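Here's the structure, in structure tokens; my notes come after.
Just one protein chain is left out here, and the rest sit where they should.
What follows is subunit A.
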Amino acid sequence: MSDAGLLETLLRRIEAADGGVDSLETASILGVDHQVLVGAVKSLLALEDLISAELRSSKHWELSGEGTEIAEQGSHEARVFSSIPPEGLPQSELMKLSFGKIGFSKAMSNKWIKVDKTHEGGPRIFRSGAVEGLLWLLSTSQHELWIILETAIQLTTMRWTVKSYWITKGSCFSTTITKPETELTPEMIANGSWKEKKFKPYNFEALGVAPDCGHLHPLMKVRTQFRQIFLEMGFTEMPTNNFIESSFWNFDSLFQPQQHPARDAHDTFFISDPALAHEFPLEYLERVKKIHSEGGYGSQGYKYDWKIEEAQKNILRTHTTAVSARMLYKLAQQEKFTPVKYFSIDRVFRNETLDATHLAEFHQIEGVVADRGLTLGDLMGILHQFFTKLGITKLRFKPAYNPYTEPSMEVFSYHEGLKKWVEVGNSGVFRPEMLLPMGLPEDVTVIAWGLSLERPTMIKYGINNIRELVGHKVNLQMVYDGPICRLES
């Protein structure tokens, strides 16, 4: 019977029936498989209000394959018992039979059979005598018999739930089927037939089709937002495209002494090729040497033997402040000082032990303002404005130490989720020992702050392991699914 034929036959039966029809009954009457009829019912249900169907279920028991076998040929153990001739059977032979293994152990525990392990040609099985077996059965208690029965039932039967439909007429019942249209077509628009057509309702619960598109990396999306914030605040971007830096610009120019632990091989990547930087502004270098070894500009200096060899060593820059130092030195070389606001967001490198939140390279965000007469209050004011743009309004400052800033402040913000203050950045006022040898006027103050790009990104996108964010082990699904980045919300 064709599908359409079945649908119509079914509809006619429903029309003829008083009240309704049962699907199981109808299937057997029509001589079709019940599942086929259920399919027909479902497709009729899709047509609005044509019919209505009520699901009913009934249960019945059926013998399983094993159960059928037992019913026909006796239990496994019985078959084992009966298959053993009086002269016995080698155990290996018995095991070849389909029921051998199960029946053997049952028959053994029932003591219907026995094994002679010492028999010539391997272990051999003999009947132990029916009387003994019968005796066992008689001695078995009522309770034990129940257990035996239950296991037997579980093993040998299957429980079936049969679902059927009680089908009745719907409010728009008819025996003819007009199939609703799925979609509007150009033809329908052209000939106006859409006016008469019925349209299949949409399932608004389903998801749409994913668009075929490319995606930006979450960390880079956050970087874009930070750039935007700095640009909104009037900061000019520094050229930080120089990963290789000399120790001079990375440390010495910042008044970081040559024995400082940060300059240790444990913390910094040194370069073996090209190992040394070969050009420096020499007048400036002399002034840097002097401030370290002898002091000056009102400073005691560090009073140690400053060596150019140490300053020459090339490294992978450990902070973008090395570029800020270059920029400030260039600013000092202007005929007339002009105030500047600089920022950068770029990679820095630390030879650190790696863990879930630390990598050997990360992105540093840095802001620098140089103007006459800036105060610590100004630094706090700028930080407040900056963090407000990130959606952080509650700030607190902790005195800290940094070789090239004085005062130095760690910036804490109140984390509503953790209910505690967490560190969100570092800041400070560059030391005169750094600025004055560059040639900046004395009344010029330079304030600066920095933070990592990875940490706010991990918080924003709920990532716990930094390797899932940065590097080749990135989870592309995470990149595909990432939302747009609005830091303030």
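FYI, a residue touches a chain if its C-beta (ideal position, glycine included) is under 8 Å from a C-beta of that chain, and two chains touch if they have at least 3 such contacts; residues count from 1.
In the analysis below, contacts and distances are computed from a predicted model.
Visitor: Out of "GPI ethanolamine phosphate transferase 3, catalytic subunit", "Ribosomal protein subunit L25", "Elongation factor 1-beta" or "Protein VACUOLELESS1", what name does the UniProt record list for the absent chain?
Guide: Per the UniProt record, that chain is "Elongation factor 1-beta".
Visitor: For the chain that's not shown, point to the residue among A:Arg347, A:Lys389 or A:His415 touching it.
Guide: For the chain that is not drawn, the touching residue is A:Arg347.
Visitor: Among A:Glu15, A:Glu237 or A:Glu488, exactly one should touch the missing chain; which is it?
Guide: A:Glu237
Visitor: Using the touch definition up top, pick the residue from A:Ala40, A:Ile113, A:Leu254 or A:Val470 that touches the left-out chain.
Guide: Candidates A:Ala40, A:Ile113, A:Leu254 or A:Val470; residue touching the omitted chain: A:Val470.
Visitor: Extract the touching residues of subunit A with respect to the undisplayed chain.
Guide: Residues of subunit A in touch with the missing chain: 212-217, 219-220, 224, 227, 230-231, 233-246, 259, 261, 265, 269-284, 287, 295-304, 314, 316, 323, 326-327, 329-330, 332-337, 339-341, 347, 349, 351, 353, 359-361, 369, 371-378, 380-382, 384-385, 396-401, 403, 406-409, 429, 431-433, 436-437, 439, 442, 445, 470-477, 479-480.
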